[in-house]
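Heads up, the thing below is written out as structure tokens.
The complex appears here minus one protein chain, its other protein chains still in place.
Note that the chains take the letters A, B and C in the order they are written out, and that residue 1 is the start of every chain.
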């Protein structure tokens, strides 16, 4: 395939679908009880150096409990898919967990501002980056989900985002027009927070799915955290709702308020005060270190973290915020 | 893009995404009441010679009322997307409506057997055909839905299906491996039967969506027939369920039992006796002609067709079959 | 023997034995679906069934008549889309597929498109449907068909779905996923596999009362024969009871 132009930065993962097929051929299709704790899941499926992806959208429907556990387990030298990442990226930067990242959106928290610590990390030159866009990374996951080595899109063209990427510009064999070819990516492991799952890993998500349909299919291992476990009959009663089927999933962890301090659609809103506190504490590295000890390293479980952040009273307040009562 | 091998048959539609963009730029995004009759919809959106696609799966969730109207309107020289087509194809062959067809599955009715009349039509040499597979046609619609000129799959390779297609074998720019490139297809018009729609065309489908998500997005015009109309609040109350958003849709027609004699999941089962009657009557062209007059040409509306097929008593029986009572 | 079971029952029972427990299978309607359902109710309760139109792991109350009818996702784990099912096969998640076809050749290539000139065919068949896709993407291809000289030909006039194409290495050279290909062919006379080196069809077991000569008479090409040809174990009482009583009580398939 004639390549007209290409990015200069490295691919962190192998784009060969046959290597992925070999892995998936061996993956169990058995409908077994996959419940475990965050600790077990990180222990078994998130080793040092693996390439990680996080579901949801930065500070919306994120698997906070598992990310905290990754920090407590002191994971290092990981690769990360910086796709629509905000608080998740901020957390992993706090733990200095990764040394390479595919970038679409990082260091920012959208309307909230930029993360001082994440910028320190990315400006240190210690993290290898390859540049993409949100759609380009979605398309890379989509190609992987389709079991092919590349996908075709019309973005990145003509920009430095392309020059600093690992993508290639190709000519369409039917129209002769230029398109962007982006390589498939099969992350070693992804962690996705959902509304409901059964013990086998069949999942429901309410509201936008962002790129989680593609992510769950592209990932070699999938860890699910769920607001609540439901019986399998609840899945089979309405199979139209299933977004992630069980055979993709390796671990299921029930974590109520699991997206806190992020927003969980239809459940609770984000804790903007707490997220603002992060940005403030990050300004001074020493202050930030104490902050991390207080909220993550010095905490034994996600439940304890919730307690330190205001416990059930705070959760009730965030539920009210989300429900938009009186509107 | 280096082409290693390619099919010899023609593309019936233009694969250039910029021509599709020009059309879609002009398409109205207004949320207006799109209700009309089958007659009006065929009159306005399904002219002689246009390229048509039908949603659902052959004899499951098909828009029978509109297909009957296409026959009564004596439409000719159309193009057809023969994707998972069974009774829909059988109907259009009965009306001799098309002269070119992209073939994935035609002339058959799955476990029910083959259509004698459809075979006569396809063996006459009067219909131009280009060969594909079900996934290849889904991928062509998917590429169109993504606004690019081609899609990448790993099927058709090495076969005569490829030789008699309009596809091309290309080399992956990342792995050097061979893949099948299939051209995007934007049908002029598609007709899709759904469970619920509002007057603007926002649609719910229960059960498998087959390729209708891709089809609705790829088609320049979309005609919806729906088992029932629902208020817009029913759509906005649970936007997660919306599969087809209103701005893709040009016409909304409420047609209870609209998939008859096909199956409508969760509503009514297919009328196997009636479908068997078709295969039997088709054996003798003269007998078949009378049969068509009795059930389609001599009938003024879909309601009247339902009456001739047993009316409400038959519908109740098919509901019972579908509901699997006592199981 | 004929009194104990008919040939369709024999084919379905024998075919079902090749589906392992805990594996995934993409099946069509008719005999393949019956074989998969029988396997679930006997030795492979954890067999996961996929249908091309979107159904995943249904609890089928009866035989579907279409791969897209409501039975194919009744109480299923997921009612998805064709795109998702085919993508799942493409990723290597589906272990078996189960196909039929008008004609088959010694490399397991299937014709279900035309006989005669493509542009003015003597006989037009449905075409690939999802068969070419499954035969390209699933790991192991199983085929159920009745034997006969006109069906088992040296080279099919039209390759709709890929077997081993022109022989060893041909699938890989064409770009098809390595390690995939035809596995077993179950007919009314015998079970055939494929010779490791040549990729040619090879008789592995003869059904009760069937001779190798009979199979050769009904085959349009030179059949290889395994060193260890066996007699196919006939359907067990349990297999027949479940097939007739639970899988196909309306005799939609076994009544043919």
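Here is the rule we go by: a contact is a pair of C-beta atoms (placed from the backbone, for glycine too) under 8 Å apart; a residue touches a chain by one contact, two chains touch by 3 or more.
The structure presented is a predicted model; accordingly, all values stated were derived computationally and were not measured.
Undergrad: Counting the whole assembly, list the visible chains that the omitted chain makes contact with.
TA: A, B
Undergrad: Of A:42, A:103 or A:148, which sits in contact with the chain we cannot see?
TA: Answer from the full complex: A:103 touches the omitted chain.
Undergrad: I'm checking contacts with the chain that's been left out. Which of A:157, A:199 or A:277 qualifies?
TA: Among A:157, A:199 or A:277, only A:157 touches the chain that is not shown.
Undergrad: Please identify, in ascending order, the residues of chain B that touch the omitted chain?
TA: Touching the missing chain: residues 17-18, 20-25, 27-31, 144-148, 202, 217, 235-237, 239-240, 242, 245-247.
Undergrad: Hey, which chain A residues sit against the chain that's not shown?
TA: 56-60, 82, 84, 86, 103-108, 110-112, 114, 119, 122-125, 129, 131-136, 138-139, 142, 153-161, 164, 169, 177-180, 206-211, 213-214, 263, 265-266, 269-270, 272, 322, 324, 327
The rule is short, and it goes like this: only the chains that are shown with their structure count from here on.
Undergrad: Farthest chain from chain C, comparing Cα centres?
TA: A
Undergrad: Quick check for you: compute each chain's CA centroid and the global CA centroid, then name the chain with the smallest gap between them.
TA: Central by C-alpha mean position: chain B.
Undergrad: Where are there more C-beta contacts: A-C or B-C?
TA: B-C
Undergrad: Which whole number of Å gives the spacing of the CA centres of chain A and chain B?
TA: Centre separation, chain A to chain B: 37 Å.
Undergrad: Report the inter-chain centroid distance for chain A and chain C in whole angstrom, where each centroid is the mean of the CA atoms.
TA: That pair's centroid distance is 40 Å.
Undergrad: Suppose each chain is reduced to the average of its Cα coordinates; what separation in Å results between chain B and chain C?
TA: Each chain's C-alpha centroid was found; their separation is 28 Å.
Undergrad: Quick check on chain B: which residues sit in contact with 2+ other chains?
TA: Residues 153-154, 177, 179, 207.
Undergrad: Send over the residues of chain C in touch with two or more other chains.
TA: 73, 79-80, 90, 137, 177
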